[in-house]
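A quick write-up on the structure given underneath.
All protein chains of the complex are present and in place, except for one that has been dropped.
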Amino acid sequence: MTMPTDSRRLPAPDISYNAKLFTEIEKLSLLDDEEKRADGRYVTQPRDVFLQCGVITQAKGSAYFEMNKTKVICSVYGPKDIEMREEFQINKGKLKCELKYAPYSSPKHGDHIPGASDVEKSDILLEAISSGVCLQRYPKSQIDVYVIVLEDDGSVMPAAITAASVALVDAGIEMYDVITASSIRIAGQDTFIIDPTSSEEFSPLNLEKSNDLNQGMVMVALLPSINQVSSVVSSGHLECNVLQEAIRSCRYSAQNLHSIVRKCLVNSLKKILKQRNTAK
Amino acid sequence: MEDIFKHIQPVEYYKSFLKENIRPDTRTLQQIRKTTLNVGPITTADGSALVKIGNTMVMCGVKAELTQPTAEEPKKGIIVPNLDLPALCSSKFKPGPPNTQAQVGTKFLDNLIKIANLVNSEDLCIVPDKLVWVLYCDVTCLNYDGCVIDAAVVALVAALRSVSLPSVTLNEETDTPVTNINEKTPLTINCLPVASSFSFFESEHIITDPTLSEEDITSGCLTVVSDEHENLLLVDRPGGVSITEDQLEICIQRSFKRTKEVHKLYKAVHKPSESNDQT
Partner (left out) sequence: MIMKDDMHEVVEQPPTSKFQCEMNALKNADGSAFYSQGETSVMVAVYGPGDLKETKQEIDKALVEVDFRPKLGSPTVNEKYLERFVQGVCENAIMLALHPRTAFAIIVQIMQDQGSLLSCAINAVCVALQDAGVSMKHLPVAVTVALRKESESELEDATDVLIINPTIKEESESFSILTFVFDSVNKNLLCMHSQGPLLPKQHERCLKAAKEATEEVLKFFRDSVTQKVAAGLEL
């Protein structure tokens, strides 16, 4: 242990390793012989989800979104006075996003200080949700969106985007539409794995089987009622027609989330109305 | 109308309730909010617990990793607690490095782990001077509505209790660790402390388990940490209104009562089959 570089926390060892690194590595394969994935899903089958809004009573709006093991929580504060004068805009509001991983959310203990990838993910989140918010309705003000990833088992960005949009609605922020998102792992031009888990996101390609170089990830954020795409993030080597096909699949899968989001929001509204009525 | 009164005259608003010996959230002065404990919600962590006290919600995740021991204590493992009060949990906090309150909370948990001797640090040693376990105990507040430290203590203890460490040996030839995932031993927890916080309104009313709005209108909390044998482990009162010895005594007695109640929770969740319970 050296001198603590971070005096605001207790000193911790400089380096530590996950004990699982020193076990025999299991051989990973994306699909078994029956075309099923490690968790028993088919290629086109998304995970079961759980969505709830209003979980954080201190916040103006909040949402908790769970896709099997992937868990994110989101809160929204504002609209409020702008904090930094340079960000002041007379004609529209400012949306601020922060996405953080809890230190225990990944196999390796995470650092408390946000790294470059956290900043990048916050930017992707901001980009995806800002086109859904009627920012011109909130001049001179700021809306804060905070997301904490409690557990990362793949498809974190779609979960964060969906949770953030539900939290924004829960906060009563005026929006054009809710935003739902979905991601796909492409392993060869015929294999689109919807809603991948973290092992599926990172599992190596099986080059012995095919020489297909189309390998990568695509994430699409969608405004489902007006059927407009607010954000596309793709990484990896993808041919043009494969990418188009992947985006189409993502859109379809994001569209399917819409009914769940709507149900959650309607239920929460019913609950609020019921409480109001009983209070009277 | 009531809502406006609450916001512009919080003290007067509160007084009008106290006159009737009740609190705005329909509790009596001594009543503690419903506490729920859920062990093991996070599978990426080696031990985890979600605790709710009323609206207050705290998550604790323990990650066990391998590291080299310090030169001063080659036979001892390392426990690093941390309390995070992110901007997510309340409008009081801003994003960025931990504020004073989070730092104080971190130190409080650290003190508690040492005083209560929660985990024998020798138990975490694998090979002296070469390989030990480090337990990162990260407590994240998800909803800040008063008595966060009480919830944090329950979450920390419950999360540590659910930790099972795989057996690790050191390969002498290559000097690298070898892990056997299938052979796991649960961590021994020596003590089950419980924290109870109290606020004092106008130096005469003792408010048990205050909410955030109650913490705001009173000055300073008294936190008593005790264990099942009616031992006081930590008493923490950082200023605020002066209190009499009798008031302190009342708080201590109430904390013992509270400890007994939470112990039922601890016991209930420790059966491997079930993971949910409440008082």
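Lettered A and B in written order, each chain numbered from 1.
Throughout what follows, a residue touches a chain if its C-beta (ideal position, glycine included) is under 8 Å from a C-beta of that chain, and two chains touch if they have at least 3 such contacts.
In this text the structure is predicted, and so the values were computed from the model without any measurement.
A.B. asks: List the neighbours, among the chains on screen, of the chain that has been left out.
C.D. replies: Contacts of the omitted chain with visible chains: A, B.
A.B. asks: Touching the left-out chain: which of B:S91, B:N111 or B:S167?
C.D. replies: B:N111
A.B. asks: Can you work out which residue in B:L29, B:L234 or B:A268 touches the chain that's missing from view?
C.D. replies: B:L234
A.B. asks: Considering the whole complex, not just the chains shown, which residues of subunit A touch the missing one?
C.D. replies: 3-4, 7-10
A.B. asks: May I ask you to list the residues on subunit B that touch the chain which is not drawn?
C.D. replies: 100, 103-104, 106-108, 110-111, 115-116, 219-220, 227, 230-245, 248-249, 252
Methods note: only the chains that are shown with their structure count from here on.
A.B. asks: Once you find the CA centre of subunit A and the CA centre of subunit B, what distance in Å lies between them?
C.D. replies: Inter-chain centre distance comes to 29 Å.
A.B. asks: Where on subunit A is subunit B touching in the complex?
C.D. replies: 1, 6, 8-13, 15-23, 55-59, 69, 71, 73-75, 77, 98, 100, 102-109, 112, 144, 146-148, 150-153
A.B. asks: Can you tell me which positions in subunit B touch subunit A when the two form their complex?
C.D. replies: Those residues of subunit B that touch subunit A are 41-45, 48, 55, 57, 59, 61-68, 70, 78, 80-82, 84, 86-91, 95, 97-98, 102-103, 106-107, 110, 134, 136, 138, 140, 142-145, 165-166, 168, 176-181, 212.
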